[in-house]
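Below is one structure; the comments refer to it alone.
Heads up, one of the protein chains got dropped from this complex, but the rest are sitting where they should.
We just call them A and B in the order they show up, numbering each chain from 1.
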Amino acid sequence: MTIIEATTEHAGPVTASERLVALGLDLPPVPAPVAAYLPTVRSGSWVWTSGQLPLVGGALPIRGKVGEGPGLVAPEEAARLARISVLNAVAAAAAEAGGIDHIRRIVKLVGFVASDPSFTGQPAVVNGASELLGDLFGAAGAHARSAVGVAALPLDAPVEIELVVEVD
Amino acid sequence: MTIIEATTEHAGPVTASERLVALGLDLPPVPAPVAAYLPTVRSGSWVWTSGQLPLVGGALPIRGKVGEGPGLVAPEEAARLARISVLNAVAAAAAEAGGIDHIRRIVKLVGFVASDPSFTGQPAVVNGASELLGDLFGAAGAHARSAVGVAALPLDAPVEIELVVEVD
Partner (left out) sequence: MTIIEATTEHAGPVTASERLVALGLDLPPVPAPVAAYLPTVRSGSWVWTSGQLPLVGGALPIRGKVGEGPGLVAPEEAARLARISVLNAVAAAAAEAGGIDHIRRIVKLVGFVASDPSFTGQPAVVNGASELLGDLFGAAGAHARSAVGVAALPLDAPVEIELVVEVD
């Protein structure tokens, strides 16, 4: 009985900040504003992020177009990059909102995948981002999304992710 | 005089659900959620849809890149696919809103057209979607839109359409 109560009341992390710890993740520092645009803008109850590249410490771990075959970034690798991109986007949104626990809902995600024209597996790539949002925010992390294959991305990044989130 | 009154008061279908019937269309079933994302999210007075492919009964009737020439999907065909995609998007938004007549305004449409680099007729393709919105919603269906030509789309779909709609 005590165990059941403990399970239902303390079954695991319940806030996004607790889930972040449980996942062994830290929010990365938000890059300084570049030129005349910002990492995020808040308007009403929403925060819009800029498109986020999979930068780690300011550098891209991998560059290139995604696809199957020599000289292309494998879809599984691109999914890991999508996860990095969305963590950067969450960090930016959290900074604007006053902390990750002020993010009430992930509304929309657009995933741009730099794609060889023969590659049509963008959904599996962008799942790397969608799944992390589910892990971090639970039901509040389930979002509308679009996944598209583009010709090229800044710095030859394989993926770019943008978010619209509702905040309190 | 009687005729004029009848015309102005009963000129034809006036709600979107009536127009749907008059057009001989049914809203298709909304596909079940895939992975960690949803067909739609409502936030405030807005519903955001996921990017919708021209799926009919769960399958793509046509695959490939749009353009003029052998091996490409003809623009006229792609416009018909855009119409299917946006009907899927309307169905998803209607399910979220509690019925199509709760859609108050189509705000924004983005049309991604998987394009051979030589093809620059994306507007005519996306008109297939825009015109159906006008037919279904009248003035409330006139929307802001962007039409772009992308390198590739999920499942090799020729078009993908996303909507933001205002609901009540």
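Note that contacts are C-beta pairs under 8 Å (C-beta built on N, C-alpha and C of every residue); 3 or more make two chains touch, one makes a residue touch a chain.
Just so it is clear, the structure is predicted and the values come from calculations on it, not from any experiment.
Q: Can you list where chain B touches the absent chain?
A: 44-46, 105-109, 114-123, 127, 130-131, 133-134, 141-151, 164, 166
Q: If the missing chain were put back, which residues of chain A would it touch?
A: Contacting residues on chain A, toward the hidden partner: 33-41, 43-44, 48-51, 65, 110, 112, 114, 117, 150-157, 160, 162.
The rule is short, and it goes like this: only the chains that are shown with their structure count from here on.
Q: Counting in whole Å, what is the centre-to-centre distance of chain A and chain B, each centre being its mean C-alpha position?
A: Once rounded, the distance between the two centres reads 27 Å.
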